[in-house]
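My questions will all concern the structure given below.
In this view, the complex is presented without one of its protein chains, the others remaining in place.
Labels for the chains are A and B, by order of writing; each one numbers its residues from 1.
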Amino acid sequence: MSDILISIRNLSTYFYTYAGVVKALEGVDLEIYKRETLGLVGETGCGKSVTALSIMQLVPNPPGKIVSGQILLEGEDLLKKSEEEMRKIRGAKISMVFQDPMTYINPVLTIGDQISEVILLHQDLRKEVLALKIEELQGKLEKLDPTSGTARDFKSKIEELEKKMIDPPKPSKSDVKKAALKKTIETLKLVRMPYPERVVKQYPHELSGGMRQRAMIAMALSCGPSLLIADEATTALDVTIQAQILQLLNELKKEIGASILIITHDLGIVAEMCDRVGVMYAGVVVEYTGTKALFRKPLHPYTQGLLRSIPKLHKEIERLEIIPGSVPNLIYPPPGCRFHPRCPYVMDICRKERPPMFEPEEGHFVACYLYGQRGD
Amino acid sequence: MAPRVRELRFTIFLLKQSPLVVAGFILMFAFIAMAVFAPWITPYGPEERIWESKLQPPSSQHIFGTDESGGDIFSRLIWASQLDLAIAVTVVGTAMAIGSAMGAVSGYLGGKTDEVMMRITDIFLAFPALILAMTIAAALGRNLTNLTIALIIVWWPAYARLIRGQVLSEREKLYVEAARAVGAPTRRIIFRHVLPNSIYPLLVNATLDLGGVILTAAGLSFIGFGAGAGIAEWGRMIADGRNYLFQSPWMATFPGLAILLSALAMNLVGDGLRDVLDPRLRR
Partner (left out) sequence: MKMRDYIIRRLLLLIPVLIGISMVTFTLSHMIGDPVAAYLPGGAVEHIREQQIQQIIKAHHLDEPIYMQYWYYVNDIMRGDWGISRSDHDRPVVVSIQNYFPATFELTLTAIIVSLLMGIPIGIISATKKDKPVDHATRLFSLTGISIPIFWFALLLQYTFFYQLKINKLPYLPLEGRVDDFVIIAHPLQTVTGFYIPDSIITGNWPVLISSLSHIILPGFALAYATLALITRMMRSSMLEVLRQDYITLAKSKGLSERVVIYKHALKNAMIPTVTVTGIAFGGLLAGAVLTETVFSWPGMGRWATGAILTDDIGAIMGFTLLIAVVYILANLIVDLIYAALDPRIKLG
């Protein structure tokens, strides 16, 4: 029984535009284990969000296209699935939380509606409806004199219903909605939303930014997915709210048992939340290991540059450290290693051939010729 | 390559993408050419009548047939294009100039001036264009000049509103503050900074309005305001043709087609420009 939930192999996604073909992802390799939090970190435009959209197959179709690769979910290649099959997976097995809760939530529908619709779509609520009915009857039963005829009727009714639990009957629409509402409120409680019964009837503009983000998380978690993708989920929030949401995600990690893919440009978030990290640069994964290992001993020159450029509280410096040069144009990416024009250790082979992933230490992967040669 | 030139080439490239837009441009130039070269392409003059050949169906001598007084419809149609296009351009140009000026001033000055301007435009915009133009044209006297004036009066408030809106949003932008900080006078700020940034929506509206004016002017001439009897104007020709609709349908058909195609051309071009100049779509 493999521990790997998702295995991305050689994923390439291109965008066909007026100016040329943007090779946003070029041969991305990544693995997400079960119940782990993986961070995907890199500058704006390095392809982190495109990777997430590719997993969900939500890459905007003109102009984008997944041109090659495999995305294996528990052994099955998602890229070979039909749209209908993918729709069963989206929201149910893999769900996503996006960056800006203001623009990503539909302004004309209530919060409750937007969460319930996921539940109603993916879950068979027959048992829940039945349970709800039994609960209702039990509530009424408690108010009655236990010896009365009515009480006995209720009791037998309850027994009847309990027997049906094995194969519950098809419920009516309104019953299903009630069950979904109950689950919605439960989900809102799960994300620590204040006054969930009230929020359910409210519209997004009536909530604060932090509450809206919780609502989005609730939408994503409502059906107990195996993978939750958080694409810059806290970037648009105030720092204090950011901290709250991160804390929420940390707590949920343990409670829900899902894997979380955290996409961010903020190394601080990575340090706080992630078990393992992948560093992306210009559409390629350049380094990939456990969080502690990355921070203690970054191997790829790019990662080293990144970590160096973060000002440290305990050191006094005159100038901020930078990585010289700028991010390459993805329409005409540099040949060989995409980082080579900016690399202080560049060698001849870097300019010609793209480095494969080497594993100089166990569990620590780097795509750099400093740590191996072709054929290792 | 200078950025402006590059922008222009990109714009032209985008415009070429849609066959409908290209068709619109071709049609537009065709009509302009028709109006400009009228004297050279018409076999007959606008007032020429050949009483013997009245109400003739289309033939080799008269491509679109003749009307009730023997006038050649093909020629009259082309002569009418001069008239209708001239009216359209005059009305839109003048309305745009007046409206923009008023709107810019109103938006920039704000306060009471702006309030008054808004109420005035409200009143004008409370009436549908045709009806207001009808009433003004009647008040001034029913001829083509007054029709043009009436249309200008009807059309300028929309431009005033448009430019005012632009000015209001541009006014808050930083470059205006910068210009003010350097000491630029108000008039200079409006004309050299704000207005050039408002060109795009202005251009789109102007093009679309050219079509609108043609339709309205023709409609007004049809019911009797504007071109008097016998004048070669598309709407008027249709009114004349209405009396012979069943026996000589060609009289009303061709002028109507002319209106349709010229308005269509304007709308296609205006639409194309709007789609292309939308900054969000230009990525």
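Everything that follows uses one rule, which is that a contact is a pair of C-beta atoms (placed from the backbone, for glycine too) under 8 Å apart; a residue touches a chain by one contact, two chains touch by 3 or more.
Quick caveat, the model's predicted, so the values are computed rather than measured.
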Touch criterion as defined above, residue of A:F98, A:F154 or A:F339 at the omitted chain: A:F98
Which of A:L78, A:I158, A:A179 or A:M219 contacts the chain that the document leaves out: A:M219
Chain not shown: contacting residue from B:M134, B:L162 or B:A227: B:M134
Residue among A:L109, A:M165, A:A243 or A:I331 touching the omitted chain: A:L109
Hidden partner interface residues of subunit A, rising order: 56, 58, 86-92, 95-96, 98, 100, 103-109, 117-118, 121-122, 203, 205, 216, 219
Subunit B residues touching the omitted chain (full complex): 20, 119, 122-123, 126-131, 134-136, 138-139, 211, 215-216, 218-219, 222-225, 235, 238, 241-242, 245-246, 249, 252, 255-256, 259-261, 263-264, 266-268, 271
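In the analysis below, only the chains that are shown with their structure count from here on.
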Computed distance of Cα centres, subunit B from subunit A, in Å: 54
